[in-house]
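Note sheet for the following structure.
In this view, the complex is presented without one of its protein chains, the others remaining in place.
By letter and in written order, the chains are A and B; residue numbering begins at 1 in each of them.
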Amino acid sequence: MFVRAAFKTAAITYVLTALLAAPASQAAMPKIGAAAPDFALKSSSGKNLKLNEHRGEVVMINFWATWCAPCRQELPLLNRLHEQYRKAGFRLLGVNIDERPDAARAMAKNLGISFPVLFDSEKRVSRLYDVNAMPSTVLIDRDGKVRYIHLGYRAGYETRYEAQIRELLKQ
Amino acid sequence: MIWTRFVPILLCAVTLLAGCAGVKSYEREMLADPIMSFSRDPLSDQYLEHVYEVREGARGATTTQGGGCGCN
Partner (left out) sequence: MAVTDSGSLSISEPAVATLWPALLAALGMLISYTATAVVLPDDRTDLLYHYYDGGGVTVRGPAMLVRKSAGDNVSVSGRYYVDTVSSASIDVVTTASPYKDKREEFGVGVDYLHGNSLMQASVTSSKENDYLADTLSLNVSHDLFGGLTSLNLGFSQGQDVVQRVDTSFESDINRYSFSLGVSQVLSKSLLLGVGYEGIAEEGYLSNPYRSARILGASLPEQYPGTRDSQAVSVRAVKGFSSDQRPILSSVRAEYRYFRDNWGIRSNTLGVALQRYFGNRVLGEARYRYYQQSAATFYSDNFTSEMTYMARDKELSTFHSHSLGAKVTWYFLDRKYLFLDRMSLNFSHDYVNFDYQDFTDVRTGEPYSFGANVLQLYISAWY
């Protein structure tokens, strides 16, 4: 009958596209162990911030946007990590990708964000890092190498971040 | 009828179109806005759909999924 045919076709299409999609949706982000691509962006303080200036420190780059709900959830937790480990040589850079930086500025102020917010409204750095999920978090060690990548945010991720930050700070 | 065969094919075609989309996660700003959704206020949309459904012969395949009293 028609209904059964529709259900069957949908199920088969589904499995096929799922199988075909799996390789296609894998990220082409920087490889673990490779050097993190350098970039320079305007920051919330007005100055230009360059990634390589932070060589010798542990850097976390967090790609976020005002329109992304998990990003909004994550920001205050990242702020806490920034304030806690700053003195030990940890740098958190929030790369915002909103088309309008004003919206990002307002949200950062509202949430009391103290780490630098960099504005990537032209998506240059997002393309450079091939950001495949929102939010995306990249952890870079003191030698400028990419060590951990997190795609998306779920409650509890911040515990993982903290463990990884502490590990990289020890090196 | 021909169209009954058409629907499953249409569904396949739409899913396979996914490969062509090429929209990156950082380009999803517009799509995140409520005016880009099919139904931004479910309660209101369900009510209006109910107003039509009890007065018309047709039902189903709308964006809203109400409990349906299916009243006569």
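Here is the rule we use: a contact is a pair of C-beta atoms (placed from the backbone, for glycine too) under 8 Å apart; a residue touches a chain by one contact, two chains touch by 3 or more.
The shown structure was predicted, so the numbers you read here are calculated from the model rather than taken from an experiment.
By the touch definition given at the top, subunit A reaches the unshown chain through residues 1-4, 6-8, 10-12, 14-15, 17-19, 21-22, 24-27, 69-70, 98-100, 110, 132-134, 151-152, 154-155. With the whole complex as reference, residues 3-4, 7, 10-11, 14-15, 17-21, 23, 25, 27-31, 33, 35-38, 41-44, 47-48, 51-52, 54-63, 65-72 of subunit B touch the missing chain.
Here is the rule we go by: only the chains that are shown with their structure count from here on.
A separation of 32 Å divides the Cα centre of subunit A from that of subunit B.
Within the complex formed with subunit B, the subunit A residues making contact are 2, 5-6, 9-10, 13-14, 17, 21, 24, 63, 65, 67-68, 97-99, 123, 126-127, 131-134, 136.
Touching subunit A in their complex are the following residues of subunit B: 4-5, 7-9, 11-12, 15-16, 18-19, 24-29, 32-33.
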